[in-house]
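Taking it in order: structure first as structure tokens, then the write-up.
Omission of a single protein chain aside, the complex is shown with its protein chains in their original locations.
The block that comes next holds chain A.
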Amino acid sequence: MSLRVLVGCKRVIDYAVKIRVKPDKTGVVTDGVKHSMNPFDEIAIEEAETIRTALAMGADRGLHVEVDAKEAETLSPSHVSKILAEVAKKENINLIILGKQAIDDDSNATAQMTAARLNWPQATFASKVEVKNDKLEVIREVDGGLETIEVKLPAVVSADLRLNEPRYATLPNIMKAKKKKIDKMKPSDLGVELTKHFDVLEVSEPPQREGGVKVEDVDTLIAKLKEVGRI
């Protein structure tokens, strides 16, 4: 069986960076901030690689759908799913693996929307994936446990944290990867229009944690606790 896997990945502000909101509250500061691949997408790629090696299949290719900076600001899962669905149709894809959510906007919607647009089954929050002929057996992370489901291919899978341990991109591999061909495309090449569906009114910082108070003795402690309604 030939399996053509499409993996989506998003560039987000690095997980270790402290996020700062722009003074005008229109968004967060991205200039000069370290970016890296969305960790959940790393898991998705690792899974695709695992399946690939398991079935000993060849050729990987990169595809970059270029969106200009202004449009990128209002890009939403709805647009991304349209793009992914079109790419899937164009490239005869029969398995899409995506990270379950990006750590910047935390939408957790792209995989579901893509499945809906293609009318394909979806296996979200995957913690284990096995290929069984023209079917996938997927163990999903659900509230309070695991759920095992079987989906027919073509299908959309979204990767949860425990699916695998993504490898660390080593220096030589990064250098090698730079030589790989990446096809470039525009959303318009795929017939996708990026009309924005909403305006961001305000982005604000979470409330700052207030400093603690030191109390002299137990009585003042109790009084203070009563004051804030803890006891």
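Operating definition for what follows: contacts are C-beta pairs under 8 Å (C-beta built on N, C-alpha and C of every residue); 3 or more make two chains touch, one makes a residue touch a chain; residues count from 1.
The definition used in the following text is that contacts and distances are computed from a predicted model.
Q: Would you mind picking the UniProt name of the chain not drawn here, from "LYR motif-containing protein 5", "MIF4G domain-containing protein", "Transcription elongation factor SPT5" or "60S ribosome subunit biogenesis protein NIP7 homolog"?
A: Cross-referencing UniProt, the chain left out corresponds to "LYR motif-containing protein 5".
Q: Tell me which of A:Val29, A:Ala116, A:Leu161 or A:Leu225 is the one touching the absent chain.
A: A:Leu161
Q: Write down which of A:Gly8, A:Pro39, A:Pro77 or A:Pro121 is the residue touching the left-out chain.
A: A:Pro39
Q: Among A:Val28, A:Leu75 or A:Ile103, which one is in touch with the chain left out?
A: Of the listed residues, the one touching the omitted chain is A:Ile103.
Q: Out of A:Asn133, A:Thr170 or A:Thr195, which residue would touch the omitted chain in the full complex?
A: For the chain that is not drawn, the touching residue is A:Thr170.
Q: Hey, which chain A residues sit against the chain that's not shown?
A: Counting only chain A, the missing chain is touched by 15-16, 39, 103, 161, 165-166, 168, 170-172.
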